[in-house]
Each structure stands twice: as structure tokens, then as C-alpha cells.
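I am attaching a structure below and will ask some questions about it afterwards.
Below is a slice of the complex: some chains, not all, each in place.
Chain naming follows the written order as A, B and C, and within any one chain the residues start at number 1.
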């Protein structure tokens, strides 16, 4: 059932929150090189699903299997919040993230790539909402990880940024990563879509 | 086996019908014997009779916290659902017993020591035990997700059990350091068997009552948590209890 | 180990960038202590009797309150999620955080304590014990308090919930800490009491960080 390129397998996954079944019986196989978009109305359970995948939410039924036991080594997760401390500047923030996640690469170049050249040593407290998120997104321009899990990566990003982000996700997939992300606004083309609605999860590709 | 909520429910259904009357009867027998028939104390007259409530309550409160710690360990380490249920079910009665111990102790203090409150080692540690119960309950109250709340409270209770032991030891140390043995509660040796047996009986009765209370609370909690499972809806449809 | 060093550097930097976090516990400590002569009585003998207790209660409250925000901003900014999904056991960054926090907030309390002891009319012979007892006690308070901070992170309840959870756990440290100072002020030998404090510290250091990581995981939804 699972071949060498399988990265993630969900078997009969289900999650209940606040007396409501967010989804149940969710089974799927996601492979290297694929891009999965998770859609659904507000409150459908997208964020919860991503948190289950990366191991932040432990109350669920069914099984979630990553391709290797040490999957966290090769995971890049960006949550709703950018993971940027306001006391530190973008460079310091990025360096810490890299050290923690054992991610190699050139932080300066990555910050330049997301349009923060010149802001490297401005304390993040003085950045706008979107600029803060760009600091987090800079990790996508560093050493590529095998799996990307991104919660609403387009939030607060302006239009040029969105296009650039799209391109970067495409490129990662072509290079063999599995990209999973949520978004309301844009329906990507050429991506697999998992739609959450009324407690059901359906693949609409 | 008991780890399965469903099994627990059937099991407790079978146990409760006879455990409840036994608990009530034992407690009633102990209390009636102690309060009405045991001889009056030659020093304290009848005021000592509060012992029949005070000592069972105190020991029940202590045991309850130990049980909380064990449930905490099981819930945090083995993620067992029933232990989470227990964490929620054990705390309230235990806190109530700690409060009863404090109140009866204080009431007893007035005739014996002339004051309601002394910072005596035992009284102080019971007060701290009450605080620790409150901590567990407060934490559970503020966390919304019931499973998460139980696990958080479980971790706190585990740490708390270690603390109970150290507190008991250290509070006694303070007392011996700061003041001599002026305020000794009279030791067991002085208890005359005519007082001892009713005391043991009411103690046993109260513990059983505690167990009944925990089972009842746990059953409600189990039903609530599993309300969408088949076995619960079946039971509801059939009108079983 | 590299990760630990990077994490420690980062934690020190974060604290350093918001000096208020470092200064405030110190000011709180000093202020609470100076409330007592106003509220009780400025009589030297009385002050000297209550000084060990006052010093220790103030230190305890200062440490506890400084811990209130220990994980809050990391949680709000999403750094905590990053930490819990990273390929390192969370004990590593947690230890770095605790160490940095103690170095920049606990240690200053220890260093200033003899001065305050003197202001509270403690005999000079006891001032060394004041420092030593706090040196052993404040790290234990930091670690135990961090367990409470981990369990309440994300609840956004402010320091008072933390206090209710953590104060009962502080009592042994308080008793032996204040006890050591009292004994020293009375001219007694304090070696034994300090040894007990040391044992309490060893216990918290060995189990505490694990409990803190477990608390963080539970708070995040595990």
C-alpha cells in the first residue's frame, strides 16, 4: 500500500472538539512531490488537522503515520502565529529557528528573498503584521525539508508576496518535498485539495 | 480492564447497589456508636466526640490526594482515559473533607486549647493540602478541553504528592524548631478501646462513602464523555441507568 | 549541546533586550521588603525577628511573579509550537530558558539580599546565610514555578492563577530557607538546614525540567 515515495498516511483519522466532530474517517496517502491544500469554512478544523499532523494536538482517533520514525528531523511547520519574538530582530529570530530545527542555509539571503533586506536588524516589534510573517516564511528559502506544513501562509502577505510564495511551494514540490497548507482565499491550481465540511473530509482534486 | 470506560460503567453499576448501603450503614453505625454510646472523656467531657468526624475526614482527605497523584501518573504517562475521569471525580470530595477536617479541628480547638486556630504542624499541613486540592480544581476549571484539563491537573497532582510528603516533614520541623511539644494532639495510646472501635468504624464508613462518591461522579463523567458512542446511546434508548 | 548553547544565547538575548524583565523582579523584591517596616513597625528588635520570614516571602513572590510570563510570549508568538515540533527533546530549550531566567532574575536577588537583610536589622553574621540560602533556594523556586507557568501558558489568566497553583509547592523551600536564616540569626549551626535545601534543589533540578516539558506539551494539546 505504501511505496517509497509515501510521506504521510492517514488512516481513519477523526477529531472531536467541543462536542462537534470536526472530521472523521479521514484516510489518505500523501507522496513526495505533491502539494495538498486543505480548505474549509471557518471553524471547519483546518488548523486542528495540521496540529494533529505535526504532533501538537494529541486528542484524535485513528492513525497518522509519517514515512520515517525521525520525521520531525525533516519537517518544516509554520503555524498561524509566525513564531517571531518581538525583542529580536529578523536575523536573530531566523537563526534561532534554524538552530532549533537543525536547518542549514544562509539566513541573510533568505531574508533578502522575502523582501526584508535592510530590515535584518530592526527589532521585530517595529515590523508590521505582514513583515513579521515574512520573517517566518524566510525559512522556506533555507535548506529544503522533506515536508512543509503551513497554516494560512498567505495571511497578511501582499500580492507580490503571494505570487512568490506560490512559486516557492511549486519548486519545493518539484524538488521532492511534500507541501501541505491551508488557505481560504486562493485555490491553487495543480494541487490536491482536501475539503473539510460538516464533519466530513473529502478529497476534491 | 477497568481502563475501558464502558467496562467501568457496567462494573460500577454492579458494585454500587451494595457498596452504597454498606458505606452508609458503616458510617451511621460508627457515628451513632461514637456520638451516643461511647463513654465521655474524663478530661474533655463530650467535646471530644467530634473526633468521630474529625479523624475520618482528615485521613480521607490525605488518602484522596494520594489517589489523585496516582491517577495523575496513570493519566500523564499512560494516557488512560479512566484515569482522566478519576482526576476529575476524586478532587471535590477530597477538598470537602479537608475543609471538614479544618472546621472540626478548629471547633475542637476552642474547648481544648481556648482558640480556634493554632499554627500547629498538622493543622498547617492540612491547610496546605486544601490549597493543593484547590489548585487541582482551579486548573481543571480554567482549561476548556476536558482531556487536556485532566492531564494538566494530573501533572500538578503528581508534583503535589511529592510535595505533600515534604511539607509534612518540613512543617513538623518548623514546629520542633520554634516551639516545644506544647500542643500535642493526644496520641493513639491514650485512646480507650471503647472510643477506638467506633472511630475505626466511622473511618471505614467515610472511606467507603468517598469511594461511592467517586464512582458516582465518574459514571456521570463517563456518560458525558462517551455520549456519542454506541453503547451510551443504546443505554439511553433502553432507558437503563 | 550546540542546540543548547544557541538556545541559551537566544534566551539571554531576549531577556537582555527587555531590561524591565530583569529589573522589575529586583524592584519588586526591594519594595515588598520595604512595605513591612511601614506596615508592621520600624522597631529594630521586632524587625530582626521577622526579617528572615519577610526576606524569604518577598523573594518567593518576586521569583513567582517573574515567572508569570516565562512562556507566555513564546506561546503567543508561536515560538512554543516551533519548539515542540522541533527535532530536539523540549527539555533542552527548556533548560536553557530556566538557566537564563535564573541567571538574570534570580541571581540579582541573591546578590542584593545581604543589603536588605542589613536594612531589616539582621545581625551581620547571618547575612552570609541569607545569600547562601537564597542561592540554593531561588533556582528551586524558579524550576517549580516554571511547572506552573507551563501548565497555565495560553490560559492568559495572569499571575494569580499561577500563584494559587505554585505557592503550596513553595512551602518546603520557604520553611527551610527562612529557617536557615533564623537559625543563623540565632547563632545556631546552619549546615544541616542548608544541606536539606541543597537536597530539595537537587530533587527539583533532576525532575523539574521534565515536568516543565510535559506541562508545555499538555498545554499545547497533548
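The definition used in the following text is that contacts are C-beta pairs under 8 Å (C-beta built on N, C-alpha and C of every residue); 3 or more make two chains touch, one makes a residue touch a chain.
In this text, all values refer to a predicted model and were calculated from it rather than measured experimentally.
This complex, considered in full, has protein chain stoichiometry A x2, B x1, C x2.
Methods note: only the chains that are shown with their structure count from here on.
Under the touch definition stated at the top, chain A and chain B share these contacting partners: C. Each chain's centre was taken as the mean of its CA atoms, and the one lying most distant from chain B is A. One simple way to say how far apart two chains are is to compare their mean CA positions; for chain A and chain B this gives 48 Å. Mean C-alpha position of chain B lies 32 Å from that of chain C.
If you average the CA atoms of chain A and of chain C, the two centres end up 37 Å from each other. For chain B, residues touching at least two other chains, in rising order: 145, 148. Residues of chain C in contact with at least two other chains: 221-222. On the chain B side of its complex with chain C, the touching residues are 76, 128, 131-132, 134-135, 138-139, 142-143, 145, 148, 151-152, 155-156, 158-160, 162-163, 166-167, 169-171, 173-174, 177.
On the side of chain C, the complex with chain B involves touching residues 144, 147-148, 151-152, 155, 157, 161, 164-165, 167-169, 171-172, 175-176, 179, 182-183, 200, 203, 207, 211, 214-215, 218-219, 221-222.
Residues of chain A touching chain B in their complex: 16-18, 21, 59.
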